[in-house]
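With one protein chain withheld, the remaining protein chains of the complex are depicted in position.
Order as written gives the chain letters A and B; numbering starts at 1 within each chain.
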Amino acid sequence: MFGSRRKPVEGALSLAYGQGGGVRNMPWRKYAVIYKSVLLENLQYVANVALGFFTYFVFIYIYIRLWGYMYRSPEELIAGYTKEQMIWYVMMTEMLCFGANANVVAGEVARDIRGGNIAYLMNKPYHYTLYILARYTGEWSVRLPIYAAFAVLIGAVLVGPLPHFRWITLPVMALCAVLGITINAVFKLCISLFSFWIEDTTPFQWIYNKLILVVGIVFPVEIFPQTLQPLLKLTPIYTVCYGPAKLVVDFRLEKCVEILAAQAVYLAVGCGLMFLIYRKGVKRLYVNGG
Amino acid sequence: MQTIKVENLSKTFRIKRKEKGMRGSVKAIFHPQTEEIRAVKGVSFAVEEGEMLAFIGPNGAGKSTTIKMLTGILYPDDGCVEVLGIDPAKKRKQLAYQIGTVFGQKEQLWTHLTPYDNFRFFGAIYDLSKQETEERIAELAERFALQEFIDTPVRNLSLGQRIRCEIVASLLHKPKVLFLDEPTIGLDPVVKENVRELIRQMNREEHTTIFLTSHDVGDIEKLCQRIIIVNDGQIVLDDSVEHLKHHYLDPKSAGHGQEEMISVSMEKMSAVAENGDSSDVSLEDIIVEIYKAQGEE
Partner (left out) sequence: MLTAAKNQLRVCFLSIKYNIMREMVNKVTFLTNVAFMVLNDASILVQWFILFRLRDDVGGYSLREVLMLWGLVAASFGLSNLLFARVLSLPNLIINGKLDAFLVQPKNVLLGVLTSETRISAIGDFLYGVILVCVCRPGVGGFFLFLLFTITGAIAFTAFALLLGSLSFWFVRMDILQNQMLMGMINFGSYPDGIFQGAARVLLYVLIPVGMALWLPAHVMARFDGKMLLAVLGYVFLLSVAAVAVFYRGLRRYASGNLMEARL
């Protein structure tokens, strides 16, 4: 039932990229243009974003109460985390989840493919999947900072400061978060691309979302039984939610290097997979004549 | 007997106004500004049993607002409506058993079902027994020539076939009044003619009162005896089609006390007519002139 618990931010994300004439020499510039136009569109929806805070607040509030109950004393550690760290961990993962919701783009890709719109988008002078990623980046780079500010506010008022937080590590955390968001989007796009073969990919999105939610968002990896932990480190969860949030609540250099390396590998593999599926899908489209 | 009686009917819509941007949105919460649009301003008319009436006017004149008040969709602000002796605003359900509606641009049918299944559903809505429904479907299917596609899902039907099904669905319960809002919109001439013939037949055989709005003058000319033209929420002309067609040249015989209202158009029509025989001027020309004259006021 939580398949759609994150309501997409409403917005007329119409195709904004129009004139591709003068950008032939700079192949990357077109993605910048796509990014910019969506960014501008999204600024208008700041008000709608604000309404999404309510649900975010509800979640965080529940976790604050829940962990408040689970920790019997203020000094207790659960899986090596203090109560503050545990709550900040959830706040960070939920912030990424709300602020960089990829369900909208994923749904759009599935609709483009099923609805036949892909035939028009495919022949434009850009790679369809990168076009989608650029648009998605335009969307979240407006929403995420707002959620981040909101999260810090809630944290400061209701939870208290993080014990070992140092501002100097912030750029690395941001980089890690951006990579995590992008990897997540790439995987969700891969699922949507299966729309070339099957009619409805949303059930698979639910499962993916749920995997991320249950295993990655609510709890840090350390809380699971010892035997499961190596296995969990191999799933995208490790790079998508655990990594960025862990660095915020408990920054360690060796952890940081490990996570960034894992993210690089994941991004490369994910993109390779995405291009491969896309190419096969398009081929199939030609064979069947759309 | 009068089937429809409307007296001094009015409807006003209030539209919220909002200034642009965030600031406007915030302001709108604390000081909502509304603008009133008077869609229908004190309209009165009556329709006799078995009559076929064309209720026309330019876009935004208030005709669909009126038709929606007659069928119980909208609450009137003022005035009094009686359809078959029933007030639509108060006894909507009771009235619904006795009227049929076809809105050319809105579909009432379930598109994934066949016309037959749809008719069964509408039969249930109008409390017809299974046997009654079957008999009525068989009768109407023959009359409207639906047999060949009655078991094809509606989404696979052509527009003409769909409209025929829409009409049949609204006739299952033998309504005494049929409200048709642009029934022939988007149809080709042959299908249009076919639909008109079916409506005429309904009127003849079941003595159904027909209340029609349409922008298609052909519909009016071929179906209706009487025409009411509304503009800006008011009736500007209420006359028989025959009378309008043959006496437009003579302002005095325009009748029904509408002289002043259409005198402007009459002058123009005279000018048009000087250049040739009066039969050259079609009903469409007359209506266009009346609309234009209204717009100039």
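A few points about this structure:
Note that contacts are C-beta pairs under 8 Å (C-beta built on N, C-alpha and C of every residue); 3 or more make two chains touch, one makes a residue touch a chain.
Everything numeric in this text was worked out from a predicted model, so none of it was measured.
From the options B:K5, B:R92 or B:R200, the residue with contact to the unseen chain in the full assembly is B:R92. The residue from A:L66, A:L130, A:I146 or A:L273 that touches the chain not shown here is A:L66. In the full complex, the hidden chain is touched by chain B at residues 13, 15-16, 37, 39, 59-60, 64-65, 68, 71-75, 92-97, 99, 101, 103, 106, 108, 110, 112-113, 117, 120-121, 124-127.
Counting over the whole complex, chain A has residues 1-3, 5, 7, 10, 48, 51-52, 54-55, 58-59, 61-62, 65-66, 68-70, 78, 198-200, 202-204, 206-207, 210-211, 213-215, 218-219, 223-224 touching the chain that is not drawn.
Everything below uses one rule, namely that only the chains that are shown with their structure count from here on.
Measuring from the averaged C-alpha position of chain A to that of chain B gives a distance of 53 Å.
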